[in-house]
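Every protein chain except one is present and positioned as in the full complex.
Then we have chain A:
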Amino acid sequence: MAIILSTNQPILSIKNLEKSYGVNQVLNGIDLSVYKGQIIGYIGPNGAGKSTTVKIMLGLEQNYSGQVEIFGSDIANEPVEYKRRVGYVPEVADLYDNLTAHEYLTFIGELYGVDSDSVDQKAQKLMSLFGLEDVYHSRISSFSKGMKQKTLIISSLLHNPDLLFLDEPIGGLDANSVMVFKEVLAQLAAQGKTIFYSSHIMDVVEKISNRIILLNEGRIVADGSFEELKQKNQEGTLEEIFNQLTGFDEHKDMAEQFVSIVQEM
């Protein structure tokens, strides 16, 4: 890539980001700087504002207050160019599933300005690495959940992006594919790519991220490596830290109630 970034210049910086839907304030002032090579585990309970932040960064949501800079330029002023270097795996498998994987992936490649022959080759190779070479010319609507997810992952990487937004990317993937994918992320990060990984599966986040950001009620309540969070909160696992920081300690109680209701007849 032609753009030279000094190591201390952030890839992504968010300043005082606020967003509300009507009276409902979703983001209450987020400040965040992300640097090259980081794998951010972006976690938080449902409704904490994770998806909203990601959507704003991808230009899917306007009307926010605050500033979002990606690759050094404000995305409100330059809403298109930065996307050339951004990849995205959405939480919901939104695909044009009437198309075949071949058609879809070449289309996506073309949208990034890659010419269709080279995308085609690249897509085919990536598909076969994921064991999908046989269905490359089948319609996506016939795919299983895991196959769709793999297609989505491939479509987010076709243009060799520098910044990746992944929203629950491993849903439906089998254990082996998950291992491959985790390793891919680690190697991409080692080569200087930045990854924004948002998920509810704490074990995975704990393992793959080198920085964890915990969001609660539209605010960042924790930011640091897993080790740092562990020291600060005196808990053993990310799950426990998560529970502690989001003020949730009644899981045993609730489980007991749940089971007793199940047993009522």
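Please note the rule applied: contacts are C-beta pairs under 8 Å (C-beta built on N, C-alpha and C of every residue); 3 or more make two chains touch, one makes a residue touch a chain; residues count from 1.
By our rule, contacts and distances are computed from a predicted model.
Taking the options "ABC-2 type transport system permease protein", "Spore maturation protein B", "Anaerobic sulfite reductase subunit C" or "Gfo/Idh/MocA family oxidoreductase" in turn, only "ABC-2 type transport system permease protein" matches the UniProt protein name of the chain that is not displayed. Across A:S65, A:N98 or A:S225, the residue that sits in touch with the chain not pictured is A:N98.
Residues touching the missing chain, restricted to chain A, are 58-60, 62, 79-84, 86, 88, 90, 92, 94-100, 103, 107-108, 110-113, 137-139, 141-142 (touch as defined at the top).
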